[in-house]
Every structure is written in structure tokens, then in C-alpha cells.
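Notes for the one structure printed next.
What you see is the complex with one protein chain gone and the rest in place.
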Amino acid sequence: MDSELLVRLILLLPLFGAVVNGLGPLFVEQMRTREGWIGTLGTAVVVVPFALTAYLFATFDGTPVVVDFFTWMEAGDLSLQFSYLVDELSLIMTLVVTGVGGVIHLYSTGYMHGDSGYWRFFAYLNLFIFAMLNLVLANNLPVLFLGWEGVGLCSYLLIGFWYTDLSNSAAANKAFIVNRIGDFAFLMAMFLLFSQLGSLDFDVLLAEGPQLSQDVLNWTVLLLFIGATGKSAQIPLFVWLPDAMAGPTPVSALIHAATMVTSGLYLLARMSELVLAAEIVMAVIAIVGALTAIMAATIAITQNDIKKVLAYSTVSQLGYMFMAAGVGAFFVSIFHVLTHAFFKGCLFLGSGSVIHSMEHVEHELEAEGHDVSDFDPQDMRTMGGLQQYMPSTGWTYFIATLAISGIPLLAGFFSKDEILFKAFEYGFVGGANYAWFVWGVGVITAALTAFYMARSYYLTFLGEPRWPDADTVHAHESSASMTIPLWILAGGSAVTGYLGLPAVIADGKLNWIHHYLGADYGGPVAEPSLAGHVPLALEWGLIGLSSGIAVGVFLYARSAYLATGVAFDETLSARFGGLYQTWSDTYYWDDFYDNVVVDSLINGLARRGLAPFDGRVVDGIVNGVAGAAQVGSGLLRRLQTGVVQNYALALVLGVVLVIGLMVFGG
Amino acid sequence: MFFLLATLAVAAAVGMLVSRSPVASALWLVLNLFCVAGLYLTLNASFIGVIQILVYAGAIMVLFLFVIMLLNLSALPQLEDIQWTQVAAFAVGVVILAQLLYVTALGLDVPIEPVSAETAAEVGDARLLGKELFTRYALHVEVAAILLLAATVGAVMLAQRRFD
Amino acid sequence: MDIPYLTSLVIFLPTVGALLTLLLRRASAIRWTALATTTGTFALSIVLFLGYDPAVSTAGAPQLMDISAAWFPDAIDVKYFVGVDGLSILLILLTTLLGPIVVLSSWTYIDAKEKGYYALLLLLQTGITGVFASFDLILFYVFFELTLIPMYFIIGVWGGENRIYAAIKFVLYTLVGSLLMLVAILYLGYEAAAVDPGHVFTTDWYTLLEYNIPADTQTWLFALFALSFAIKVPLFPLHTWLPDAHVQAPTGGSVILAGVLLKMGTYGLVRFCLPLFPNAAQSWAFALAALAVVGIIYGALVARAQPDAKKLVAYSSVSHLGFVVLGIFAFTTEAMQGAVIQMVNHGISTGALFLLVGMLYERRHTRRMNDYGGLATSVPILSTLMVFSVLASAGLPGLNGFVGEFLILLGSFKSTVLDSVALVALATTGVILAAVYLLYMVYELFFGELTDPANANLADVNAREFVLMAPLVLLMLVMGFFPQPFLKQTAPATTFLLDTIEEKHAAVEAMEAPPTADDAAREALPVAPPEAAEVTLDPDDLRSFDPDR
Amino acid sequence: MEVALNWYLALGAVLFSIGTLGVLFKRNAIVVLMSVELMLNAVNLTLVAFSQSMGDPDGQLLVFFSIAVAAAEAAVGLAIVIAIFRSKVTVDINEINLFKH
Partner (left out) sequence: MELARAFSTMAADLPAIFSMIVVSVVGLVMLTVAAFRSDHPSIPWLGVAGMVVASAWELFQLGTEPGTAFFGAIRVGGYAAFINLLVLLAGIATTILSVPYLHRLKHDYGEVYALLMYATVGMILLGSSNSMVSIFVGLETMSVCLYVLAGLIREDEGAVEAALKYFLLGAFSTGFFLYGIALMYGATGTMYLPAMAQADLATAGGTLLFWAGVALFLIGFLFKVSAAPFHMWTPDVYQGSPTPLTGYMSTASKAAAFGSLILVLYYALPAERWTLVLAVVAVITMVVGNVMALSQANVKRMLAYSSIAHAGYILVALAAGTEAAFAGALFYLLVYTVMNIGAFGVMALLEWDGREGRVQTLDSLAGIGTDRPVLGVTMVVFMFSLTGFPPFGGFFGKYAVFAPAVDAGLTWLVLIGVLMSAVSGYYYLRVVYVFWMQDRDDVVDARQASLGGLPPVSRTSQGVLVVCAVGLVAMAFFSGGLIEAATGFFDASAMAAAGGGG
């Protein structure tokens, strides 16, 4: 098959789905309840592109394919095409997007069943896939940016999906605006590149970019990175992601875990040649990533909302990915993106399944006459013992938990270990001091990850049910359309790690993902490491260390939470004191933004400052001029006394003036 | 002769200015007009001098007096205090006088009757003026006639008592 | 198709329609006449658009010109001279497109004195189209002012509570600027005659382009022109008439105001300020661009603080037009093209926003956002349209707003005239702020529970409203994804303009280069070309040579 | 008699100024009117002086019209004063200030 046609189909099918699902029911009310049609179409337009991508992937011969649709805009030096690029990186990303996306679409047909906005949901979701595909397939920065903003839009629409609750909409606004702050930097990076190179096409940028002056490069990469922090929820722009959990759970899985949030990584990987040329900024990237990772991990420990835990976990894992990027190991980032997509997708979907079932519990409690106004179906403190009611969800959640915790032989183990190893190696071989710091933080974070994930699993699924009347009111397993995707993803969480076996095995020759992506995304240190730059023994040791930590911490948490349940949190709180408080208050980031940035900008500057200023000063001057004319008029008219002799006096004064001017002035 | 008449004219004018009774003012003005008529005669402008007495002093001033009597006007009560407008008026009046004197008195010390006494007398003569009036100034005379007619009609319109 | 006097026809067909409506009695007949006229005009303008061939006029010359003999005595070359070129064609098209849309939007909104309303609306369209088509400065001025009168009535008679204040403010504010411009036009006309004794007083744009005016003179002429246009745009801090006018005007008036009337200011800057006074324009570019950037941020922040939806949209115009002005004063092809396309984009998306706010107002008779909330449930289609327009306005890639803003910022960044990264960076924050205030509006209007029963029973958009919104929404998409056909139309004119500016700038610089031996000669005839000495001059000409006048 | 022209002119100026002062000071409308007559009279004197000094009759002819005009004005003016006296029973021009500002 013609690959151009395939690319067109891959891109346009989801768009088609979005348009049909969106417009039809919008105008024809009867169509809104046709869930079968809508769900089938919505899923098909993602699954088919997945199949097509798989075909492309299978037949890909290593030479990048460029597909030009049509000219977007031409002005001066700028010549911009709707141009798409199929290469290794975009293929992997496309597979993830359509694959995980397809699964989540399928899941959604069950999860959203009965929702009045079913059609909207699928329209948005399809639109999201379209935008995401634009992002990953773009062949120039503006098209990438189109997708970039497009996914932001869909994220906005989906976070605020249940708009009748204003807090959801507020979260949506927050997500969009914080993302826009990142976009600002992205735009500036584009302007800078264009002003230097006169083009924004990848081939030009990657070929000529590295020759730019160091200053320009540093700025460019820094700006790109700031752009990435917005989308990929890094310090300081991560604050929107936890709030984004307000959206339906499949959204959290797809957008806020598997795909969209990784686009920042994708951007850096795409621009890897520029990034690698900006050494200083790489340090910034790595350090910011490390700090984000550990910060989010500590916060995750304190969260009680099952989705919030996963959200902070996502932030933390994204931090990992940036650590990798910061040490130049882009392929590892992508690898982690891949594995993360599976296990985090699985976790989110599992939490969705749990929430679904807890909502069911809530309804039953309500039916029995309980006061459910305080009942939160997402609060882990009211859960417990769900494993017995919903085995599929439980098991898949468990597998994914193990995977993310870095328990050996599951996907997370391989990718995370590779990241830690690369950081170590960068310090060991490359001699960059910051790499040690990054590595250290990474190891601690790995321990924390194992802890909070174990906490999450055990609080939710084991122990006694903690909701009222647990004897009579039972939770239920979700439908097949939801459990099948769970199993698919759990399977992925188990096996995808083998795509990137570490260098200790067969000298890295079995590290498929590294070979597939090629040296382009490996960085200067990574390339020779195939042959083993670090002594094998040391590497084995490192692997052992991280495995040990993961398993150890996991088991510790298991025993702690199995024994004391929720109460262990209080022990933790007591042990860490103020630190724990800081964690549970998310390091006061939200307070800072709400009270300092937003309040001072909106309330202080805009509402109390500029708006009155505009009315009183700027407009006041205008009205003042008019008023002055009126006042002047009022004063002048008092000269018009009505007494004829005064008029005569004025006349004579005029005479004096005129004679004076004429005789003596001229 | 000139200085006598001039002094008298100025004195009469000042008298008009300062008297509070309108009748007295009118009579001072009549005196002034007579003096000026005399000055015309010193300038050999006999025709104008005669007209001055006939029309101005004779007709116009009588009209004034007539109206004053008709309306039975007496002196207006004196103003208690001096207003700034009056001060200003006085100052402006002085400035005007200064300006006028400056322009008229400077550099024009040519004697009257530069050509000859005969010409001067002829220029002021009624015959010459009459001829001019009915040739070169015929149009103006006609329009002046209309002006007087209009003034008459207007005065009647304004002052007459209508039957309504 | 070859229609004689096509440009004039497009300008004056609405006037004919206006006269026609005056003869009618029944309101419905008046409405249909207005609709038919505006639609017909739009059809004609499409013919115009198709008839305009950018490839032919590489020199940027206008096409489809209608030129009369001089209007005034021989010594004064003022004439009826209309045509289209790359700068104006899109704006003319936009104007005629908004014509039927505005008529439709007023269909039920205006329920009193229909005759006057539609007649004035049509007259207004003539005025605006005329502004964009004029190539003679006096004619331009006439059309420029002509738009004030209908707008004054539309705001003042059919407007809201505080309509009279707003109407008067609108007219007076603009009047101050435009009258000063008139003086500058007059001076310019004579200056041209003074520079070249062979010429008479002229206000013909193309003739004036040939003259190189001394930089000093340029400065204050530019100041007068720019002031007038800055008020119209409106540029901070001259913008305060705009929120008042917008809020008080009926929907149709707001749409015209935001859609095309403000563009007269930016268009004027491009058409006149830049090419006629290139040196002054470049010297002052930074100052004006800085004001524009202040306007971007300031407008956005003030918009965020508004409790009134319409006022919010009004301030958003201040912010958005800041981008256009920035693009104009960047002096790069990208930015200039962006500015031109952004004028159109802003007309489409802000026009749509005003239409939608107007629809809400027509249903609920309030514009306070607090009175709404949760409308997404009761009026889903309207909400969708609004969100769509908001996104277009916020510059989401794929919709029209992005194309313009992107090109403007891209071009300004590389501008050597502005040469300020900080300025562009500040301007780019406007992209963030746009999202802040626009999403806030969406949030307040559409989201949340339907608490107020008055909001629960609102009717969604009806067929008429949908028909009038459809072209706008479609255009947002089309211009977002396929701006190229439009950019292509403007390209030659933009290039021509920038080349001309460059040439003239250099010429004046050379002319005013450091004094040389023939300094004395220059003193006597500061700007006259060398051959001027051979021409016998009459005293009147000498007078106009006086450099001090 | 050898009186130079500027003596006459100066006299005219003085009389004119007194007339002006009269207009500015007198409150009785009729006296104000008389002051105006005095001003015209002063001008007439000036005109005749010029006319005679140049031997040109035009000046005196203008005086002729000036006197006619003075007569007409006096008639109209007095009529107005009568009318105003009828409605206001005063001729004090300070009190005639219905319209102001």
C-alpha cells in the first residue's frame, strides 16, 4: 500500500470520527443516545489507524517518508506545508497513541455507558487522537504545534467534560492556561529558530541547528524545554495535571498518563540534536526532571484520592523521562514513555473501574437511606477489600503496580533501571557532576514509587471494605468492555520491558528499542555503551541495587498497610511531621499559584488595578478633557453678563488689541 | 478761534459725560455740536457746518429732548460703589485715547488748506457738494433715502401704539 | 465576468438599497430588501475577488479601478479614485460578507424604527467599503467620516442604557483624530506640489508615493495620521471609547464596529502612514509597537476584570488589534502579511463573539456573566459555536486567529526595525492572556449548574441564527487550515509596499545626508529636485517652498 | 489761521474718546445714544479736516451720509428706547439683562 495514503488515512480517520460524532448528535437529538453507533465508530477510527500504523511499522525500511498535504501558509521567508514525517520515532509514538488509544476507546464504551454526553466524549476523544497524531507525525514545528495545542484543547474539553460541576471546568481552565504558558516558550523557540534559520522544517533545523551559536542554542533548547514542562507537567508548570483528574477516568489514562503528557519528551527527542548541543540546558533538564520526580513521589504518598495518587505518580514518572533526556538518553525516555503508557494506562483504567464500582456502592447506600453527601467514590479510605469483588481489576491493577514499582522482570523495571543506569553512566563516564545528583534522586524516587504504589494497591484492594454496611452493600466487577482493555494493558505492562533489555544482557544487542531508534536518540555517551562503557559487574550491581530497593520497599509497604491499613498514614505523618504536611499540601505550589500569581494578577492587577485605572485614569483623562471644556465653557459664559456696557467694554478691549497688533505689532 | 472752540467743545463733551440729568447731558451735547459746527466753519466747510446745526443740533437733539420729556426721565440713582468694570472701562478709554492721539498727532503737522484758499472754500461749497451728490453719489443718496424710509417705518413700528 | 464599474458598484449598491428601504413601509419588506442588497453586494464582491489577479500587479498597482476627472479646480488634483489591491481586497470581502450577517442578526433584535436602522446599516457599509477602496486621500477621508454618522445613530438610537454617552464619545473621539489627519492630508498635498513644481496639489495615493518628503516634515505628518488611526484602531491609551461603544451598540453595530470599522485604523496605518512617511514610520515604529504591546497585555487584563460579557469581548479587541499594529510596525513581509490577514481574522472571530453575546442578550436581556451559568446544558449549539469562536479568537492553531498571530509574531521577532526580542516576548504573553480571559468567559457563561430557571428554558439557536453563524465558523476553519489562498492575494501588495518603503527610506536618508559643498543651494530649495532651478517659479510657488511654514 | 491738521485730528480723537467713555459709563440708554452721536460727530470733524486739507470733497460727502445715518439711528434708537420703557419702565441699561450667559 502507498504509505502516503496510509498516513492520510491514519490522520484523517480520527478527524472523521470526531466530526461525525460531534456534529451529528449536536444537531439531531435522537442520535445522542445511539451509543452503539457512536462507540463503534469512535473506536473504529482509532483501531483502524492502529492497524494501518502496524502495517507501516512492519513494512518500514528505515528511510523516512515525508508526506506533504498542502501549503499552510507562505509569507516572506516562511514556507509552511502540512507536512508529515514517518520515521522510527514517529512510528513508535503513533503505535502507542493509536494502540493505547484504541484500547482506551474500547474501555470508554463501557465506562461512559449511560452518560448524556456519550457522543461528546467520543467526539473529543477522536479529536484528541487526531491532534496527537499531528503532534507525533509532524514534519515541522508549526504542525507539531498544531497538534500540541490541539491536544491541549482536547484535554481542556475532556477535563471539563462534566461541566455542571464548576470545579471541573476550573480545572480545565487551569490546564489550558498552564499549558499555554508552556506554549508561549514553544512559540518563542520557534521564532528564535526561524529568525536564525529561516525555516521551521525538521530537516533544516536538525541539519543546520547544531551549527548555531551556543547562546542561540541554549536559549532555543531552554525555551523548548519550558514548553515541554507545560505539556509534560514538570516543575514549575506541573500543577495542572493533578487537577486534570477531574475528567473522566479514560481521559486520565489516555491523555494525562499515556500520550499527551509525554509529548514534551517527544519534542525534546525530536529536537535531540539541538538539545545535545546545549550542554548547560541538558543539566537544567535533568535536574528539573529529578526534582519533579522526587517531589511528585513524596506528594503521592500523602494522597488519598486514588486518581490523585496516580496523577502525582505520573508527574513523577515524567520526571524520570526528563532525567533521561537530560543525560542525553532519549531512547530511554521513549522507552519509558512506552512502558509507562501501558502500566499507567492500566492503573488509571483500573482506578476507573474501581470508581465505577464505588459509585455503584454509593448509589446503593443512597437507596438504603444513608447520607452520602460526604461519600467520595475516589477516596481510598472508604475502599478496601475490593479484590474479592472485582478480581480482574484487582489483578491487572496489581500487575501494573508491580510494573511501575520497578519489580524485576516487569516493564517498569527495565525502563526505569535503564534511566538510572544512563544517569549513572553519564556521571561515571561523562563526568558530569549533576548526573550523580540525578542518579541519587532517581534511586530514592524509585523507592518512594514502590512505597506509594503498594500503598495504593493494598488500601484499595485488600483489607476489609471500609464503606458503611459493607456486609450488605457489595462492589461489582465492571463489564467486559472494561476488563478486556485492562488485561490488554496489564499484559503490555508485563512484556514491553523486553523491548529494551539492558546492556548486561548480550552486550546490549537485544536492546531493540535502542537499535530501532538508532544513535540519533541515544546521545554521545549512550552509543559506546552498547559495547559496555561501564564495567558489567558494576552494572549488575546497580541492577541489583534498584531491584532490591524496589522489592524491599514494596514488601515493607505491603506489610505496613496490610497490618494497620489507613492508620499507617498517621504513623507516617507523625514520623515526618512538617515534612509530611508539606507533601500533603503539595509543597504549597497551588497556594503559591492561587494566592500569589493568580490573585495578584487577576484580582490585584486586573481587577483592582487596571480596570479601575482604565475607567478612572485613562478614561478619566478623556472625560476630563471633555469636562474641562464644559467647565471652561461655564466659566467663559459668566463673562456674558447680559449688561450691554460690559459688552461694549469687551469691544473696546478688542479695539485696543487690534489697533495694538496692527500698528505696533506688525 | 480754533482753540477757543476746541476747548469749549471738549468742555461741553466732558459736561455731557459728567452730568447726571439726561436733560443736562442733552443740552451739553447741543453746545458741543454748535462748537463743532463752528469748527467746520473755520475749515471753510460751510455746507457741512450748516447741516450740522440744522440736522444735528436742530432736529436730532430736539428729538432726544422730546423723548426724554416724553418718558419723564430723571437722573438715575447713583451707584453705591465703583465696580471693577468701570475702572477697566476708564483705563481702556484712556488707552484708546492714547492710541488715537498717537496715530493722529504724529507726523501730520501739515497745515490745512494746502492748495489754496479758493479750492478750500470751493470744496466746502454747497454747489460742488450738491453736484457730486447727484452724480457720483446718486446711488448712495438713493440708498440713504431708503435707509431713512426704513428708519421711519421702523421707528413707527416700534414706538406706535397698535390697536390690539 | 466583466462588469463595468465593478468596484463602484460594490461600494454604492448598499446606498441604492438604503434609498430603496426608505420607500418601503412594512418592516419585513425592509428587512428583506436589506438582506437582498447585502447579499447581492457580497456576490458582486466575490466577482471582484475573483477578478483581482495578484499575479498581474507585481508592482502592487490597484486593479478594477474607477477614476473620475478631478473633482475640484484644475489646480487641485482631488478625484474619485477607487480600486482594489492586495491590501484591500480581503477587507472589502469581509465587509460585504458581514453585511448580510449583520442584517440577519438584527432580524428580530431590532424591533423599532426598522427603516432607519437598515438604511443606516446599508449606508455604513458603503462608507466602509469606500474607505477600503479609495486611492485618493480626500476621498478616503470622506468615506472615513461617512462611517461615523450611521454608526452614531445605530449606537445612539438602537443602543443600550447609556447609548448617548457612548455614541457621542465614539464620534467625538474619532473626529478629533480624523480632523487632524485632514490637516495633514492638506499639507501633504501641498508639500507634494512644493517638492515638484510641475505638480499641482494632489491627494492621489500613487502620485504621492513618488515624493520623498523631508524627515522632519514626515515626523509631524506621520504623527497626525498615526494619531487618527491609533484612535480608530484603537491603540492604548486611546481606546476608552471602544468598550463604551461596543457595550451600548446593538449587536449588529458591535459586529460592524469590531469586524471592520476598527480595521479602518489599521488599514490606514498600512496604506498611508508607512509608505508615505517611511522614515518617520521607522523612527517611531518602536514606540508604536510598544504601545501596541502594552495594549495587548493591558486589554487582556482589563478584559479579564470585566463582569460584562460584551465589555470583555470589547477589551479583547483592544488586545487583538495590538497584534495587528505590532505586525504593521515590524516592517517584515511575514509580519505585514500576518497583520493583513489578522485584520480579517479578527473581524471574523470577534464578529462571531459579538453575534453570540448578542443572541444571549436577545434571550435574556442581560450581559452580566453572573446572570448566566450552565448554558451548555440548555443551549448546546450556541455553546459550541461560542467555544469555537473563543478558540479561534484565542489563536488556537488550526483556526484563523493563529495564522495571523503566528505570522505577526514570527515576523516581528526577526524585525530589524523593532529589534527587540523583549517586545515580542511580551506580545506573545498575550497568547496566554487571551486564553485566560476568554476561557473565563466561557466558564462563567456555559459551565456549572443551571441554577437560574430563566436560563434553563432558553431556546437554542434557530435556523436564521445558525445560517448567519455558519459562514463565520466555516471561515474560521478555512482560514485556519487554508490561509494560503488569501495570503497569496495579499503577497504582491505587501512586497510592493515594503519595497517602496525601503526605497523611499533610503532616498530620504541620502537626500538628508551630511551637508556638502552645495549646502547653500540646499538651504534655498530644501527639497526641490535639481531641475527645479530651471523652472521659472511664480510667487505662489515660492511661498510654498518656505520650509518653515 | 495757521492751525495744523493734527490739532483737528487730536480734537477729534479727544471727543471720540469722551464719547467712548460716555458709552462705557452712562447708564441711561438715551445718554449712551447721545455719546454715540458725539463719537460720530468727532469722526465727522476728522473727516472734514482731512477733506479740507486735501481739497477733496469725498470726505465731506461721507459726512453728509454720516449725518443722515445718525438721524436714522437716532430715530430708530429712540423708538427702541420707548419700546423698552414701555415694557420695563426703565432706561437703565444695567437692568436690561434678561439674556445672559
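Lettered A, B, C and D in written order, each chain numbered from 1.
Assume contacts are C-beta pairs under 8 Å (C-beta built on N, C-alpha and C of every residue); 3 or more make two chains touch, one makes a residue touch a chain.
None of the values given here were measured: they were computed from a predicted structure.
Note that the undisplayed chain, when the full complex is considered, contacts A, B, C, D.
The residue from C:Val16, C:Leu35 or C:Ile168 that touches the chain not shown here is C:Ile168.
Across C:Leu48, C:Ala70 or C:Val318, the residue that sits in touch with the chain not pictured is C:Ala70. Residues of subunit C that touch the chain left out of the display are 70-76, 78, 113, 138, 141-143, 145-146, 148-149, 152-153, 156-157, 163-164, 167-168, 171-172, 175-176, 179-180, 182-183, 186-187, 189-190, 201, 540, 543-544, 546, 548-549.
Interface residues of subunit B with the unshown chain, by the touch rule above, are 99-100, 102-104, 106-108, 131, 134-140, 142-144, 146-147, 149-151, 153-158, 164. Residues of subunit D that touch the chain left out of view are 9, 12, 16, 19-20, 23, 29, 32-33, 36, 39-40, 42-43, 46-47, 49-51, 54, 56, 58-59, 61-62, 65-66, 69, 72-73, 76-77, 79-81, 83-84, 86-88, 93, 96-100.
What we mean here is this: only the chains that are shown with their structure count from here on.
Comparing the chain pairs B-D and A-C, the larger number of C-beta pairs in contact belongs to B-D. Computed from the mean C-alpha positions, the centre of subunit B lies at a distance of 67 Å from the centre of subunit C.
We define each chain's centre as the mean of its Cα atoms; on that basis subunit A and subunit C are separated by 39 Å.
Contact with two or more other chains is made by residues 20, 24-25, 27 of subunit D.
Shared interface positions of subunit C, defined as residues touching 2 or more other chains, are absent. Touching subunit C in their complex are the following residues of subunit A: 26-27, 70-78, 82, 142, 145-146, 148-150, 153, 156, 160, 163-166, 168-170, 172-173, 176-177, 180-181, 183-184, 187-188, 190-192, 194-195, 601-602, 605-607, 610-611, 614, 618-619, 621-622, 626. On the subunit A side of its complex with subunit B, the touching residues are 645-646, 649, 652-653, 655-656, 659-660, 663.
Residue ranges on subunit D touching subunit A, taken from their complex, read 20, 23-25, 27, 32, 93-94, 96-101.
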